[in-house]
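For this depiction, one protein chain was excluded, whereas all remaining protein chains were kept in their positions.
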Amino acid sequence: MELELGETRQLLRAAVRKFLEAECSFERVRECEREGRADLKLWRALCAQGYLATPFPSELGGGDGGIKDAGLLVEEVARRAALLPIVEVLASALTLHHHGAGDDATTLLQQTLSGEALPVPALLEAQDDFDRIELRAPAADGLRGEKFFVDYATAASHHLVTARDSDGELALYVVATDDAALKCEALPNLGRTPQSRVRYDGARARRISGPDGVAFLVQVARALTCAQLLACMDASLSRTVAYTNVRKQFGRPLSTFQAVQHHAADMAMHIESSRFLTYETLDALDRGVASEEQVALTKASLSRALPDVVMTGHQLHGGQGYIEENDLYFFTIRGKDRCLAWGSAEECLGIVARGVEQKARWL
Amino acid sequence: MELELGETRQLLRAAVRKFLEAECSFERVRECEREGRADLKLWRALCAQGYLATPFPSELGGGDGGIKDAGLLVEEVARRAALLPIVEVLASALTLHHHGAGDDATTLLQQTLSGEALPVPALLEAQDDFDRIELRAPAADGLRGEKFFVDYATAASHHLVTARDSDGELALYVVATDDAALKCEALPNLGRTPQSRVRYDGARARRISGPDGVAFLVQVARALTCAQLLACMDASLSRTVAYTNVRKQFGRPLSTFQAVQHHAADMAMHIESSRFLTYETLDALDRGVASEEQVALTKASLSRALPDVVMTGHQLHGGQGYIEENDLYFFTIRGKDRCLAWGSAEECLGIVARGVEQKARWL
Amino acid sequence: MNYQWAAEHLAFRDEVETFIHEWRTPALLREYRAREGAGGGPLLTEYYAALQQKGWMRMCWPREHGGEGQNPIYRFILVETMEYWGMPYGNLTYTSIAPTLATHGSEEQKQRYLPGIWSGEYTFAIGYSEPNAGTDLASLRTRAEKVSGGWRVQGQKIWTSLAAQSTHIWLAVRTDPDRPKHAGISLMVIETGSEGVTIRPLPTLSGLTTYETFYDNVFVPDENLIGPLHGGWEIIMHALNHERVGLSPTGNLARNYDLLVEHLMKHAAQKLQDPVLRIRLAEMKMEVQRHRALAVCNAVSIARDEMSPGLASMAKVSGSELRYRMTNLAMDLLGRAGALTEAAGELAPGGGRQESTWRASPILRFGGGTNEVQRSIIAARHLGMAR
Partner (left out) sequence: MNYQWAAEHLAFRDEVETFIHEWRTPALLREYRAREGAGGGPLLTEYYAALQQKGWMRMCWPREHGGEGQNPIYRFILVETMEYWGMPYGNLTYTSIAPTLATHGSEEQKQRYLPGIWSGEYTFAIGYSEPNAGTDLASLRTRAEKVSGGWRVQGQKIWTSLAAQSTHIWLAVRTDPDRPKHAGISLMVIETGSEGVTIRPLPTLSGLTTYETFYDNVFVPDENLIGPLHGGWEIIMHALNHERVGLSPTGNLARNYDLLVEHLMKHAAQKLQDPVLRIRLAEMKMEVQRHRALAVCNAVSIARDEMSPGLASMAKVSGSELRYRMTNLAMDLLGRAGALTEAAGELAPGGGRQESTWRASPILRFGGGTNEVQRSIIAARHLGMAR
C-alpha cells in the first residue's frame, strides 16, 4: 500500500496545476459562467499540452498512465473550477479505449486525444435512471428520441448515446453534433455548467460498443466525478483555513475559537477519507476489479460528505464567503451539482443496498 | 395555546416529586436493579397517595385529570429512575376506562386505581411487531401460546393479552398471573427493568375489549413512553449542566469551553422540541384527535433524539459519568431501552411514512 | 396546559389566508422578486396599502406608538401564514426600523419618518456590518466627527442590503473613539442620496444582491441622530429584538415539504411508492415538526411577555440548519432535475425552489448572530451555564 504519488505523478500534477493557474483565472471562469459556455480555448490548450492523453498508452501518444491519472487531471481542473468537459471526455475516451469496437471507435479516440474531437456521453432520459433507458437503436432513418442532462452537449463534437437494440440490450452509439437532426435546449443548473436536453430527429449514429461499454462508461464517469467532489471539498477547506487564520473577531483569529477548529476538523476528516476511497476505487478500476458496489459506495460517501463540507466552509467564512466576489462559491455550486451527477447519494446507496449480505474483506 | 402547567398541575407535580425524592433514593433503585425486581413497596405507597388515580374521573376516586396528567406522573417516576410499572399500568387502566367492556373491566379498573391490582400489557410476540399477532383467542381449554418482551410481567397481578379471534380480529383478554398455567422467563436487558417472556399453557382469560381497545392501548403506551424519554433526557442534561459548571480543567469550568456549551445547547434543543411534541400528542389523545401518525412521529423523534442526548451527557461528564457510582447511567440505559419499547424510531417512522402525502396543518 | 390554537387565532389565520388568496397573483410575486424584497413597485404599493388597511402591520405595537396592542401571537400567525405562501409582509423597515423609531425617536423624528414608512415611500437600508466587524459588531470603525450643526461621517459598511432601493440608511457610527467598544456608538439616519455616499452592488450566492456602502465625509445634520449620543448599542440590540416572535418560521419549510411531495405526486407517482423515498420524507416531516415545536415555544413565551433569548436562539439555529438539510436531501431525492434552476422553466421541479433555497441557506446560519454565538446564548441564558 503506497498512498503517496510517485515522482512522475507529482511532476505531472505540478505541471497541470501550474498550467491551469497561469491560463485559467477565476475571472475567466466567471465570464464562461455568465455566458453559459465551456472554455473551449482552454480545452484546446490543455490537449495541446498532451495532458489529456496521460492516462493512455504511448502508442496513442499518451503517458502510459491509467484511470488514477485521469483522476489527478480531473482534480486539478476542478480545483480551478474551470468549465471544461474533463470527466465527460475522459470517461468517453477510456470507454472507447477499453470497449470501443471498429474503426469508428479507433479514429474517434485518436482525434479525441489530439483535441480534434470532443465526445461526451448522452445517457440519461427523463426518468434520470441509468437502468431505465428507453431510446431505441437507430433504424434506417437514423436515431430518434431525447436525452436529458447531457453535460457539455453543445461544446461536444460527438455524443456517445445509449440506446436499446431489438433484443433490449443496451449499446453505445456515436452521433456527430454537426448533424442537422440534433437539437440542444439549455438546462440552466446550480453548477452553472453547460448542460442540455438533446433531441435526435433522425441523426446518423454508429454503434461502437455493447452493454459492457455502457456499464464501464458509467463506472468510470462515476468514479471520476468523485475526484471532482474531492477537489471541491479540498479547495473549500484550504480557503477556509487560510481565511480563519487571518480573520479576526473579538480581537483574535477565528481559528483560535474551539468551535471553528472543530468545524474545520470535521471537514478535514471527510476529505481524508474521501481521498482514500476515491483513489482506491480508481485503482480498482485500473486493475479491472472494481465492483459496481464499490464505485457506488464511494460516490455515495462523497456525495453525502460534500454538502456538509462546503456549507461548513460557508459557515466559517460568514458573509465574506457568501458574496460571489469571493471564489468560495465555485466549489459549493459545482460540488453539489456533481453530487447529483452520475448517481446521487440516494441512487448509489440503492446499489450498495443490493449487496449488504456480501462480506467485505476489511484488510 | 398555553404551554405552562396550571396551578393544580404544578402542585401535583411538586407533590409527586417530593414524595419520590423522599421515598426513592438512587441507592434503593440500584438495589432493585441488582435484584432484577420492581419496587412494589414504593408502588403501593404511590397508589396509597392516590397519585395513580389523578388522570381518572372523581367517580373512580380520581382527580378528574387526563392523559396529560398521566404523562406528568410518568415523567416524575422516570426522573427518579424508579423501577415502577407506571407506563404499563396507566396505559392498561386508561384502556380499561375508555374501552373496557363488562364487569370484569370495571372491577379491574377500580382495583387498579386503589393499588389492589396491577395489570400490564402483554402484546408482542417473537416477531416484535404490533401488527403481527398470531396468538389465538382462548378456546375452552384456556389461552395457549407465548408473549415476548412483557415489561413487569412478574410484578403484575394481571396481563392484558392480545389475541386473534376466529375472524382474525384482535381483542384484549385479561389473565390473572396467579394462574398456574402461566410461566415467566426473565429477559435481562439494557434498561435493567424486569421483563419476561411469558408462556400461557391453558390460562383462564376473559375478553375485555376489541380491536379499538388494542389500538388505543398501543397509542397511549407509546405516547406515555415519550414522557419517559423526555424525563431521561432532561435528567441527563440537568446533571450535565451542574457538573460542567463546577468541574474545572485547565484552570476554568468546563462550561466556559465553547465546545461544551455547544454540546449542551444541542441537548437543550432536543429536549425543548421533545417536550412540546410529547405534550401536544398527549393533549391530542386526551381530546381523541391523535392520529396514529402523530403519535408515531413523536415517538420516532424522541427515540432518535435520546441516544444523542444521553451520550453527549456522557461525553461532557467524561470518566465521572461512566462510573456507576454516578447516577447519570440510569437515564442512559433506561432511556435507550425505552427508545425500543412501544415501537423503535425505525418502526414509528414506517408508520409516518404511510402518510407522507397527507398535508399537515402547520398552524 | 393546552396545545390547541384558540378559536380567535384560527379565525385570524383563516382571515389572513383569505386575504392572501385574494392578492397572491403571479404578477405580484414577479414584482416582489424583481425588487428583491424592497417595496415601491406599483402592485406592491397597492398590496402594502391593503395590508396597512387591514391593520396587520402594526397590530402588535403598543397603542402609544400607533399600534393596536394586540398579543404578539397574532404577529406570529401572520408571519407563519405569509411565509407559507411566500407573500411579502414588510421588510426590516417596517419590522425593525419603524418600531425602533417609535420607541427611541423624538416626536419630530417620528413625524418625519413614520408616515413615509407607512405609505411605502421610505425604505431604510441597515448599515451595521463592516469588513472587520461582523459577528463582533461592537468593533465597528465608521466614525462620525462633530462639526457645526451636525456630523461628518467617514467609513465603509458591507451588507447594506437594499441600499440601492432605499431612501435612507440607518447607520451605526462611532462617535467617541475613546470609550470602550460598545459605549462609543451612536445611530444616525442618512439619506441615501447624500453627497459622499457611494453604493457598490455585491451579488451573492442566493442570487440576490447586497451592497457595500462608502461614506466619504458625509454630512449628517444634528436632527438625524436617533436616541442619545453614544447610546447606539442599546438601540441596535433593541432593533434586533423586534422580530423575535416570527423568527425562523416553520411556514416556508412546511411549504417546501408540501411542494416537494406535490411535485412527486404529479411527476413521479411511481417513485413516490419507493419505501426508501417515503422514509426520507417521513424523516423530513419529523424534522419540520421538531422545528415547529421550537418556533411555537418561542412565540408562546414571547406572547406571555417572558424574556427568553434561549428559546429565540433555539428557533433560529433549528430553522436555519434544517433549511439546509431539508433542501439538500430534497435535491438528492429529485436527482439531476433537483439541480435545475428556475431558469430551466417547467423542467425544474417546483420552479427550482429546492435548488434556490439550498443556495440561499448559508446566510441564515451566520446572519443575525452566527449559530455558534446562538448556541453559546442557549448555554448561558437557557441553561445557566457559567461563562
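All chains are identified by letter, namely A, B and C, in their written order; residue positions are counted from 1 within each chain.
Here is the rule we go by: contacts are C-beta pairs under 8 Å (C-beta built on N, C-alpha and C of every residue); 3 or more make two chains touch, one makes a residue touch a chain.
Fair warning: this is a prediction, and the values are worked out from it, not measured in the lab.
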{"item": "Among B:W43, B:F56, B:Y152 or B:Y329, residue touching the chain not depicted", "value": "B:Y329"}
{"item": "Among A:A45, A:A181, A:A215 or A:A268, the residue in touch with the chain that has been omitted", "value": "A:A268"}
{"item": "Residue among B:D39, B:E76, B:D286 or B:D337 touching the omitted chain", "value": "B:D337"}
{"item": "Missing-chain contacts mapped onto chain A", "value": "1-6, 9, 68, 237, 241, 244-245, 253, 255-256, 258, 260-262, 264-266, 268-269, 272-277, 279-280, 283-284, 287, 297, 300-301, 304, 349-350, 352-354, 356-357, 359-360, 362-363"}
{"item": "Touching residues on chain C - with respect to the absent chain", "value": "274-276, 279"}
{"item": "Contacts of chain B with the absent chain, listed as residue ranges", "value": "124, 128, 148-149, 187-191, 197, 248-251, 257, 259-260, 303, 307, 311, 314-315, 318-319, 321-325, 329, 332-333, 336-337, 339-341, 344-347, 350"}
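Basically, only the chains that are shown with their structure count from here on.
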{"item": "Intercentroid distance (Cα basis), chain C paired with chain A, Å", "value": "38"}
{"item": "Rounded Å distance, chain A centre to chain B centre (Cα mean)", "value": "52"}
{"item": "Residues within chain C bordering two or more other chains", "value": "372, 375"}
{"item": "Residues of chain A touching at least two other chains", "value": "257, 259"}
